[in-house]
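Got a structure for you, written out below as structure tokens; questions coming shortly.
The complex appears here minus one protein chain, its other protein chains still in place.
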Amino acid sequence: MFDFSFAASIFPQLAVAAITTVFVTIASFLFALVAGIPLLLLRRSRWQIVSQTTTAVVDFIRCTPILVQLYFLYFAMPEFGVRLSPLATGLLVFSVHYGCYMSEVYRAGLEAVPRGQWDACVALSLPRVETYRSIVLPQMIYPIIPAAGNYLVHLFKETPLLASISVVEMMFVSAEIGADRFRYLEPITLCGLLFLIMSIAAAGLIRTAEFFYGRHWRRAW
Amino acid sequence: MDVLIEARWLVLSGTIVTLRVFVLSFLFAAILALLLGLLRQSKHALVCGAATCWVEFFRGVSTVVQLFWLYFALPFFGISLSAETAAIIGLGLVHGAYGSEVVRGAMQSIGRDQWEAATALGYSRRQTLFGIIMPQALIAMLPPLGNSLVLLLKGTSIASIITVPELTFQSALVVNRTLAVVPIFICVLLIYYSIAIAATWIVRLLERKLGRWRPQTLNIR
Partner (left out) sequence: MIPQPFIAFSTVSKRFGARVVLKALDLEIPRGQKLAIVGPSGSGKSTLLRILMTLESVEAGSVRVDDQYLWRGGREQTTKATDATTAAIRRRIGMVFQQFNLFPHMTALQNVSAAPIKVLGKSKDEALAQARNLLARVGLSDKVDAYPAFLSGGQQQRVAIARALAMNPEILLLDEVTSALDPELVGEVLNVIRMLAAKGDLTILMVTHQMGFAREFADRVCFIDSGEVVEDAPPARFFDAPTQRRTQDFLRTIISA
């Protein structure tokens, strides 16, 4: 059934590919974290036309499959003269897609800060920038951690989609090995286990971060 | 001209397959979610523990790898599934696990006081669970259901990777043949978006019709 020696022999290849996977995950997540900010600001714009267009676009991107978006950019960009490597294309699509999710997370985090905090800042004549910087932002971070962490793990688990545009990550390598040696069981099982272990570890880290953030000043939470 | 007609047919058949996979995997996932959610409420540590392990496992796996494994690796154990069956089972397993969290959350949101009132009236544990808690919990599950449905819809596009002829798969085919990249993909994205909107609309309708007694429902625009 399961050939353990075969599995052991292909493990190094998968481990190397895991590095690409992790790199893509972290890079696109960081870009997504940044991308979420202008999207949030546009959504909260005072001009109805800007905020409603942004909401519609963000909604559209969030509700449609990332794979189609990936194919779209991968096949469409050369038509407009833009030639990006598969990796870069993947990073771009993931960043924008998850950036949309992050803008929603930021919005929810902002709304989680009690109205009274804003009132107190007005009563103390605290300028707007200072209000955001020292009062609102620190309180926003706490609800954002679990939501953002959740999306990080989702992003990680969706990186195998990049295999379909020939990015050499874990799933691509295991499919390659499978086709090469006519045995899919061991490579895919290993690949799956690696994903499982890493995502559970990541979830644990996120829960730890959630536990430690602001532990000294919050109690009832 | 023939190319365009063929394209339209491919897209149409792809949409039908997508809808079929969507509905069938939703049914499978819903049954699993309810089952697992209930099992996790069990007083028996073994039952509760086993269900929890199952849920954590399927929440931690990558859907892409999962589908791949069911289609390419399972044959090595003598079980050969068709691509569509593998997709439905794989999506059902993963989204059933995610769904069980929604079920669990909804059941826990029905406060202790409902249990206490039922006990005071002489209801048995089973009577309370099925007669009092579940009806309320089922409606409490509706708001997050819309979100879960959209996630599942996006999941169906992953089936294209294991050669299920659903919409994403067909769209890549069409683009290859007609080379009309932008309009085809925009059309496909709009189809997905329409399905997503229709699904969330149905859920919201259900919410309004069934949740009339809930004060929260009245606040939803």
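So that you can tell them apart, the chains are marked A and B in the order they are listed, and the count of residues begins at 1 in each.
To be clear about the criterion, a residue touches a chain if its C-beta (ideal position, glycine included) is under 8 Å from a C-beta of that chain, and two chains touch if they have at least 3 such contacts.
Note that the coordinates shown come from a computational prediction; the quantities given were computed from them, not determined experimentally.
Asks: Which visible chains touch the chain that is not shown?
Replies: Its contacts among the visible chains are A.
Asks: Considering the whole complex, which of A:Ala56, A:Val122, A:Ala179 or A:Ala209 touches the chain not shown?
Replies: A:Val122
Asks: Out of A:Ser9, A:Gln52 or A:Ser134, which is the one that touches the chain we can't see?
Replies: Result: among the candidates, A:Ser134 touches the missing chain.
Asks: In the whole complex, what residues of chain A lie against the chain that is missing from view?
Replies: So the residues of chain A touching the unseen chain are 114, 116-117, 119-120, 122-127, 130, 134-135, 138-139, 214, 216-220.
Heads up, the rule we're going with is that only the chains that are shown with their structure count from here on.
Asks: Quick check: how many Å separate the C-alpha centres of chain A and chain B?
Replies: 21
Asks: If you look only at chain B, which of its residues touch chain A in the complex?
Replies: 56-57, 60-66, 68-69, 72-73, 75-77, 150, 153-154, 156-158, 160-161, 168, 171-172, 175, 181-182, 185, 188-189, 192-193, 196-197
Asks: List the residues on chain A that touch chain B in their complex, please.
Replies: Per the stated touch rule, the residues are 1, 60, 62-69, 71-72, 75-76, 79, 156-158, 160-161, 163-164, 171, 175, 178, 183-185, 188-189, 191-192, 195-196, 199-200, 203.
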